[in-house]
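Only one protein chain is missing; all other protein chains are in place.
Right, subunit A next:
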Amino acid sequence: MRSSSFFHRRRRKFSSPQGRNQNLHRALRILSVVSPKLMENKGVLMTCPMSSYLEEQLQKRFRLLKLWDSQMKADFLKQNSQLISAVVGNTVLGADSELIDSLPNLEIVSSYSVGLDKIDLVKCKERGIRVTNTPDVLTDDVADLAIGLALATLRKISVADGFLRNGLWKNSDFGLTTKFSGKSVGIIGLGRIGSAIAKRAKAFGCPIGYHSRSRKPNANYKYYSSVIDLAANCQILVVACALTDETRHIVNREVIDALGPKGILINIGRGPHVDEPELVSALVEGRLGGAGLDVYENEPEIPEKLFQLQNVVLLSHVGSDTVETCKAMADLVLANLEAHFLGKPLLTPVV
C-alpha cells in the first residue's frame, strides 16, 4: 500500500489542469494494480451503452449487468436486484427513484457525466448511497465546444463549407458573416465550465459578463443579478449552469427578446434550460440572431423547423465526446468504483 505522503507529493507537483488529469491517471494506475480479483463478484449495472472502452473494463473487473440487454427491464431488475452493488449511469439514463428502490444492495452510483440531473440525489443521500461524477476531465472539451459553436454560428463555417462543396463558389463569393472577436459574452453559470469558457473568450478580446446564484468574489467579470439584464447586455449568451428546478427554462421568451435580433444563444448545458418552442419561433421569425445548440429538450428529437436555418448550428450532445475525454471519464468512473469497493476515499464524490 502506498503511503499518503506519496499521494501528497504527487498532487503538489500536478496543479495545472493537465496536472489534475495526470494525478487522476496516476491514482487509477495505482488502484487498478491492487487486487482486482476482489471485485470480480461485485455486481455493477450499466444503464445504457455509453462507452465500449468502459464496458470492456467493467466486464474485466466486475460482474457487469447491462440494463439494455433485456427487453423486460422490470423482470431483469427483479431477477438481479440482490446482486447489484453499483450503478453506472449517464446523462441519458441515470439512477432515478424507481431504479434505486428496486436495488436493495445498491452502495454507489458512479455517473459517466458531470451532470447529475438524472440521479435522485435526495434518495441516495437518504439511503446512504454514494454518488460520484466526472468533473474536471470534461471541462475543457465542453468549453472548447462552446467556443467552437460560437465561431461556427457567427462565421457560418458549416454553411460556407457546404457552399464550396456544392460548387457554388465558382459562380459567386460567399456572403459576409459577423465577427467574433470583441463581441460581449454573457455566461449563465460561472462554475468550472463557465470559467473555462470565459478564459477562452477573453483571449478573443471579448468582454465577459455573467449571471449566477451569487456573485463570485474571485471573478473579474461583470456580474448581473438577473439573466434578463445579462442578456440585454451581451451579444453572445452561453448557458453553462447545472440543471435544477430553478434553472429549468432559465432562457425564456423575455430573455430571448432581451438578447435580440443580433444576439446569439449558445447552449452547452441541458435542453430544458431553454424554452425550446420560444427559441424556435424566435429564430424562425428573426427575433433572435442565431443559435449554437448541443442539447435539446427532448433528445434525441430536434425541432425540424431548425433544419432549414443557416444561422443555427446543431450538434448531437457531443460536449465531451472526444476520444481523450471519454477515456478519462471512463477511467474516473472505474477508479471511483474501485476506491469504493476497497474502502478508500472516493476521487470525485458528490454525495
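Throughout what follows, contacts are C-beta pairs under 8 Å (C-beta built on N, C-alpha and C of every residue); 3 or more make two chains touch, one makes a residue touch a chain; residues count from 1.
In this text, contacts and distances are computed from a predicted model.
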The complex's invisible chain, by UniProt name, from "Exosome complex exonuclease RRP41", "Glyoxylate/hydroxypyruvate/pyruvate reductase 2KGR-like isoform X1", "Dynein light chain" or "Nicastrin": "Glyoxylate/hydroxypyruvate/pyruvate reductase 2KGR-like isoform X1"
Sole contact to the chain not displayed, among A:Phe62, A:Phe180 or A:Tyr224: A:Phe180
Touch with the omitted chain, as defined above, among A:Leu45, A:Val251, A:Cys326 or A:Ala339: A:Cys326
Sites on subunit A contacted by the missing partner chain, in the whole complex: 16-18, 49-50, 92, 140-141, 143-145, 147-149, 151-152, 155, 157-158, 160-165, 169-170, 173-182, 199-200, 202-205, 299-302, 304, 307, 313-318, 321-326
